[in-house]
Each structure stands twice: as C-alpha cells, then as structure tokens.
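Dropping a structure here in structure tokens format, bear with me for questions.
Removed from the display is one protein chain of the complex; every other protein chain stays in position.
Each chain gets a letter, A, B and C, in the order it is written, and its residues are counted from 1.
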Amino acid sequence: PRDPPDAEFSRIELLKKILPREVLRQQFTIERFIKIPEEVRDRYAIIGRPTPLMRAKRLEEYLDTPAKIYFKFEGATPTGSHKINTAIPQAYFAAEEGISHVVTETGAGQWGTAVALAASMYDLSSTIFMVRVSYEQKPMRKTIMELYGGKVYASPTDLTEFGRKILKENPNHPGSLGIAMSEAIEFALNHNFRYLVGSVLDVVLLHQSVIGMEAIAQLDELGEEPDILIGCVGGGSNFGGFTYPFIGAKKGKKYIAVGAAEIPKFSTGKYEYDYPDTAGLLPLVKMITLGKDYVPPPIYAGGLRYHGVAPTLSLLIKEKIVEWREYKEEEIYEAAKIFMKTQGIVPAPESAHAIKAVIDEALKAKTEKERRVIVFNLSGHGLLDLGNYESIRRRVEK
Amino acid sequence: PRDPPDAEFSRIELLKKILPREVLRQQFTIERFIKIPEEVRDRYAIIGRPTPLMRAKRLEEYLDTPAKIYFKFEGATPTGSHKINTAIPQAYFAAEEGISHVVTETGAGQWGTAVALAASMYDLSSTIFMVRVSYEQKPMRKTIMELYGGKVYASPTDLTEFGRKILKENPNHPGSLGIAMSEAIEFALNHNFRYLVGSVLDVVLLHQSVIGMEAIAQLDELGEEPDILIGCVGGGSNFGGFTYPFIGAKKGKKYIAVGAAEIPKFSTGKYEYDYPDTAGLLPLVKMITLGKDYVPPPIYAGGLRYHGVAPTLSLLIKEKIVEWREYKEEEIYEAAKIFMKTQGIVPAPESAHAIKAVIDEALKAKTEKERRVIVFNLSGHGLLDLGNYESIRRRVEK
Amino acid sequence: MKRMLVTYMTLGYPNLESFYQFIEKSVELGTDILEIGLPPKYAKYDGPVIRKSYKAVTSWLKDYITPLKEVRKKVNIPIIILTYLEDYLSNLDNFLTTLHEIGIDGVLFPDLLIDFIDEYEEYVSKIKGKGVKTVLFTGPSLPDNLIIKASRISDIFLYYGVRPTTGIIIPVSVDSLITRVRNLVQNKLVVGFGLNDFNDLRKALSAGADGVAIGTAFIEEIEKNGIQSALQLVKTIRGILDEYS
Partner (left out) sequence: MKRMLVTYMTLGYPNLESFYQFIEKSVELGTDILEIGLPPKYAKYDGPVIRKSYKAVTSWLKDYITPLKEVRKKVNIPIIILTYLEDYLSNLDNFLTTLHEIGIDGVLFPDLLIDFIDEYEEYVSKIKGKGVKTVLFTGPSLPDNLIIKASRISDIFLYYGVRPTTGIIIPVSVDSLITRVRNLVQNKLVVGFGLNDFNDLRKALSAGADGVAIGTAFIEEIEKNGIQSALQLVKTIRGILDEYS
C-alpha cells in the first residue's frame, strides 16, 4: 500500500486510526498461519461453521457429466453470505481493544448485515451508513440490520461534516458507496469508534480463508482430490478465502476466478496502483482495476460491480496461477435457474457466476471424458436478492 | 375422518381422487415405521438433510441458565422451512404414479415454494394458486416459486369454474385460502393432476417426523437426554414431526406446543369434528378448533393463524401428554430479538413462538437450579418474513 | 375353521319385497350373520353408496319394527342392527327393549368407541343389561389398548373396519392392518369397510380374519344389476371364504 502523491493526509495513518489494532497487524503480517482466537471460533460455531460442503449430485445428473461437483455453502450462515466470516473477527478485535462501537458503510446491505450481527455477538453497538437509494429500495435489508441491533442511517446524513456538505448541495442526493464510506470513517474518527472493512484488504482475505481451510478438511474426509476450484470475484475476498488455502497446499490443478462481462475488469482492467475504495480514503494498492471512478452498469449481481481485484489475487492472475472468466448476466441467470431446479438453492446472483463456470467446466469434462473433481464456493444464497432476480427475469424473459 | 351430514359429495372420495395413491395409503396406515423411499432420501440429501442440531450457547449465556438449549434448524433447507419435508415425498409419490403435474394453493407462500421446488426435483410441472392479496403483497414469494419452475396464479383465477364465479361477483376479490384451495382442487380434478397437502393430515405429520427422527439420532451422538421438547403449532405438522418420535420413543419428560394468544385455539378452542380446511372440501376430523369460519386477526406470524390443531395433536393435548402455551406477539417479538442477537438467526415469526417458551423454560430451570436439556424445533428462518418483522416493529416499538 | 360371512343390508332396500328376498336367499347361500342398517340421521362413517340407500328407504319407510319382525321370522341366524347411538341417546332403553322384544340378537353402534369413548363401558353395560348383545366397532384409528379392551367385551365378534368409511376404496395395506390387529384380539375378528375387492378379501382372510362384513358391494350390485346379481356375489364371496376354511 502507498499513499497517493501530494496526499493531504496519510491513508496509511488513517488506517491506523480507524482499524482495530489487531486487524491492522494481521493486514501486515507475514505469518502463514494465524490462530483463530477461541472467542472467534465460538462465534463461528454459533453461526454454523463449519458450513456444509455439499455434492451437487442432481446438477451432475442434469449435465450428464463424469465430473463430480462439490460446493462449499457459505449461504448457510445466518446472514446468508461469507461476509460474516470477517465481520466476526474484526468486531472481536475491536471489542478486545475496549472499543464499544463499530461503524461501516453498506450498499446492497450484505456487509452491513454481517457487521450488525457480528457487533451484537460481542455486545458492541454498530452504526451503518447505508447508501440512500438502497435504503429506500431495500427496506428489508435495513430491517434485518436493525433487528440485529444495528443503527442504520440513509447516507448522506447530517451526522457528519461530509454528509452535511453534500446535503447542502443536494438535499435529495441518492448517496453512493464512496459517500457512505467517507461518512462511516469520519463518524468513527470523531467518536473513537472503529471502522470495519468488507473486502479487498489482505486481512479480509485472511479471515475468509476459513472457507478454504474447512473445505480442504471436508474433502479430505471424503477422500476427494480437487482438480478445479472456482469462485466469483467482487473484491476477491470470497474467492481468495476459498482458493488460497488450496493454492498454498498445492491442492488443485486449476483455479478459476469469475467476474461479470458487464464489469470487464479481468479482460480490460489495468494492473496498477489505485484506490481500493471509490472515496479514495484508503491507501493505494497495486491491483487489476478499471479505475476507482469507473461507473459500473446496474447488473443484477450488485456485489460484482466493484472496480478492482484484491492485490494478491491480481498478482496471482498476472502470474497466471489463477485463470479468469467473464460471463454475461443472461448466461448467469440461466445457470442460476439450472442450479435452483436441480439443487433447490437460490444462489446469490454473485455466486451464480461461479455456477456458470462450473457448468462449463463440467461440460468440458464430459467432452473430454474426464472424471474431474470440481469444487466451488457458493458464497451466498439469494433469498434477499429475489428483487434482483425479478428484475433480470423481466429483462431476459420478456 | 368423516363426511359431513347431508354432504353433496363425499370428501373422503374426493381425497381418493386428488391425493397421490401412496399419500392416501400413508394417511390411513397404522404401521409405526414407514421406510423412506431411496428417491426421497436422495432429495432429502440434496436439500441438506439431516438439518443441523445446534446448541444455543449464547442464548444460554444470555439467560444465565443451567439449562442446555439445543435446536433443530429446519430453516437450513433451501426453501427456509420444514414444509419441503412433506412436499418432496408427496411429489415423489405423484411422479411414481405417472402423474405429470401437481397443484396446490398457498397463502403467505412457504408451502407453495416447497411444492414448486419439490415438483422441479422430480421434473413435474406445478401450478400454485396464490391468494391474490399475498400475490400482490409478497411478490418475492411469487418470484421464488417461478424461479423453481412453478406456475403461479393470483386466486381467484378464471382457470376454474369456482374462480370464475367469484370473479363474476367481484372482479377485484382479494382471494382467500379457502378459495385458492377450491381452485387448486378443481384444477387438479379437471386435469387428472394431483393435489398436495401442506399440514394437519396425519400423512403430513408422518413425513415431518424425519425432523424428530434425525434429532433423536443427533442427540444420541452428543450423549444428551432431552428433558423438554418444544415447538410451535400452526396446523401441527412441524410440532408433530419434531415431537412424536420423541414421545413414541419415550424420550423427554415434557412436550410443549406453542400457539399465538391472538388465535387462542388451545385456550378457547372446542374439541369437535370440524373441517380442516376453510373451504370445507376435506373430510371432517376431530380436533381442537375455533371453527373453520373463524376469522383470525392479522398477526405477524401468518402460519399460526390456522383455526385448528392436527387431530393427533389435539388428542395428545386432551390426554395431557402434550402441554400448551399461548403468547402475545409483543412477547414473541422480544424473544425473536433475543435469539437474533445471541444466535444470529432471524427466526420465522412462527418459530419465534417456540423460542419464547424455550426462554421461559430456561429461566424456570434457573430458578429451580436444574440442569435441564431443552430441545426445540426452529421450523424456519425469517429472511422472507422481514416485512412482517417490520410491521410488528412499527406496532410494538412506536 | 369356517370363516364367517356377515351380510349387510339397509333395512327395506331397495324395496321391502326385494329386501326380504335378498335376506332369505343370502342366508341360504351361506350368510352366517345378518347386519341390518337402520337409517340414521347422520351416517358419519358410511360412504356414499350406503348413504344413498338410507336416503332411498327413509322416503317411504316410516316404521322399522314391522320389517324387522318379518326378517326375524324368516331367518334363524343372528341378526345385528347397525345404527348410530347418537340418534337414541334420549330413548336408548326403549330402543333396546324393542329390539330385544323383536328378537334381534345385537346392536352395532359405529360411533360408540369414537364419539362416546369416555362412557363406552357404561353404554355396553346398559345394552347388555337390556338383553341385547353388543358388537363393538373398531378400526385403525383406535389405539391398541382400546382395541384389546373392546375385543374382550364385544359380543359375537369384534368388528374391525379397515378403511375410514364404507365403500370407498382408500388404498390401505389390508394384510398388514389385519396381521397387526389379529395379534391383539382373542375374540372372533370380522373385517369390513371397503372389502369389495376380492384381493383385499383374500388378504384379510390370509392375515387371519375370522370373517368379513360386506355391504356396499351388495347394494351397488342391486343398484346396477338387481337382486339376483347381488345374490350371485354372496355366493362368490362365500366360495372365497370357504377356500380359507
């Protein structure tokens, strides 16, 4: 990470002020293995970890493939996605430091939900700045955060100087992730609260590696050797969390990162220093990026609209250790429907991207008559994304 | 079951025409154990059975109780509730009989969702008559049914004579469960399809007993002897499915059925012959009932608004083998919030009734200084009921 | 051991003349016990065929005493009256005395163990006290211990209805139902309710039923093809029963 040229303030210094100390330590650690504190393991057990590793038997049958397909189901956690895996340790480290309150921003709401729950698990208060347009369009996400005890505000708010400035210019400003994040950070700084980060940073990928670590143990128990590992990429935390343990243990022959064709970062992104956040408050990191000011089209998988790729994953892609795919949302929707009808689970639109790649690889295994073992991360369920499904249904099936 | 006096047609004969043959056979069997067909076990595995039996450790800590609290989590299935447990075998038996299409009605949508998925798992078509007012107010439920491949109609429809008659009288009729069911049955009869039943009937409780059978095995594995078993009661199928195996195996000392104080069937219902369905199309059964024409108030736990109690459960209550409780929705809401904050799971509003009783029993164990083992059935998650939570929040927290 | 044929007919169906003819001939053809239905107000546990027969006769049959006397005169085998206790709650003594005077052997109230379960023993004493035998009606929905108790006090035989209602062939596993109840019952076991399928009949006998009660099948046969055809059915069933003797 580096500070931008002629920075008015040091982003690295800001990190130090807003992140829980241990989170920051882990961000910059070089230890290969970090013990999960007992208090975090406890909470992991409560949210249902280890999550199940399931075989997609009916999908195999439907595709008539010799491949075996397994998936790690992160949607089995109460908040319905992998996000909780990092929210818990981050909240814990804040609590350990004697902090009473954590703050974050959220767009579609998954991350905010995870933070609200994680905070409640350590008896912390939580404040979530939710992009106004989502706040209005996704009232259920607001409800669930509040049920978990989170205080949710439609950003821009008048709680921060930054928010007040924007409201003054436009009282009906719809908000943006960048604005919400700026407000969250300002709010945390002003009150000596701590800010929790949802993706991209190494420390987040580290926490998410519980997914891959569990999956390795579960496959071992089944006596399976994985050939292909697949995940979708928003910022890269579910993908990294799932695949890095396999890569590190030299398990698997192929790792496939899947993105949305509508946000073509793998195919057209540049590998350069960029801000991980649209607000430009975090230090620059070297990554594959479409530029922080890139305006993504409104695809139905909101979580994949991120402009960059986590630095470590960017490097693995540059080094050709990880392959990538990009699919169009019509293809994704078809893949999601196949999965729903065969396996019953409504996948998160993001996770459906992984499913599309799985289907392609399974059909390739069929053509090549190879009994490959394909394992993918189903990073979340789509029960709170049915509105998005409805919108794509209208577009695709009209 | 009996036909009503001066019946124009025999309800028992109707059952024979609309239910899959094997479903009817199981309804009237006296075998204590019925083998689950391999093809049903397969699908159970796909939907994640056995569902987890989890310890509510943080709830115990929160209540500071010497009791151990476990719960069977039926919300872990893809459709989010126990309903799928009977939809699968019913769809299977229809498919086995060579039927191509199954039909049902749905109110809030849980049952319709389960039927749509179960049908898709055996490559059957499905038609679901959804009460118009729910169809309009719960569009996400409609979306998920359609994603599973179900054909969903807002009832009353012009697809049936019954529906046409009602529409002629009032083209904007909001619909009712009774009307939807009448349409579903007429539709099934006209096309030689089969009708699937969601609760109350013995055969449904039989299918649901997979919950209790699994729970017994899971507790055995943990070396736990249950003292108290608790479930909520809508029609009685999740309660019966969960507790009957324990009662039959003489495991447990106390069984508690929990209902809503707003629908006071346990406290004021009569034990008499009544129609299990508001349409009056099914045979009369002897049960605790508020009368099929009882109009329940609009509480937030829609699934508990049913007027009766499954006949077998009614008898067990009359015989004082099963105890009952009734709680007001404000109490339920508080219990749900405690559970959410301690265990992270948003319970279905129905299941939250069980949680309230669990909390009371755990506090009683504390007062009495007894290390009791309390096990309850968390029959579903509430992720698709957040609108209901929002509505009760407004009422209670205003 | 000879298996019993319990032949049911609604009193006066389809008309008095044919009714008497059917009764007499069926006895000749091997009926062991006659079961005669008195139309109740609400035939809770009867299927549509028998209900229709009730309806048919109640339109003209106002007096049950005379035809019952006539039947008693014509046949020597035991006669059991099937009707619902519910209709006689206010004048049970009277009703029983009348039956006794006519020479009817017993009564079968299908609602006794279901709708009057809390007081059934008192009713049984009362019935027996009036010199009338009582055949108890049981079925799969009753608990085992109740069936055991009922079988001990039931006169002539214990009636076991394999289906929830008469005449509607709900798919049930007749053999396993009967194997199970056979082990509970020391008394003679007569099986009925929807046994008009010969397969089911054989299954019931193989599984140890001491007899079968047939009703709907005869009424349907009369309805469709007339008395002679119904009597032919009596003969056929008698033949099947005798295979198991």
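Here, a residue touches a chain if its C-beta (ideal position, glycine included) is under 8 Å from a C-beta of that chain, and two chains touch if they have at least 3 such contacts.
Everything quoted here is computed from the prediction, not taken from an experiment.
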Which displayed chains the hidden chain touches across the whole complex: A
From A:Pro5, A:Gly223 or A:Pro297, residue that would touch the chain that is not displayed: A:Pro5
Of A:Lys16, A:His191 or A:Lys253, the one touching the omitted chain in the full complex: A:Lys16
Interface with the undisplayed chain - residues on chain A: 1-3, 5-7, 9-10, 12-13, 15-16, 21-22, 24-25, 27-31, 283
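Keep in mind that, in the parts below, only the chains that are shown with their structure count from here on.
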For chain B paired with chain C, centre-to-centre distance based on mean C-alpha positions, whole Å: 39
Whole-Å separation of chain centres (CA-atom averages), chain A against chain B: 34
Rounded Å distance, chain A centre to chain C centre (Cα mean): 72
For chain A, residues that touch 2 or more chains besides their own: none
Of all residues in chain C, the ones touching two or more other chains: none
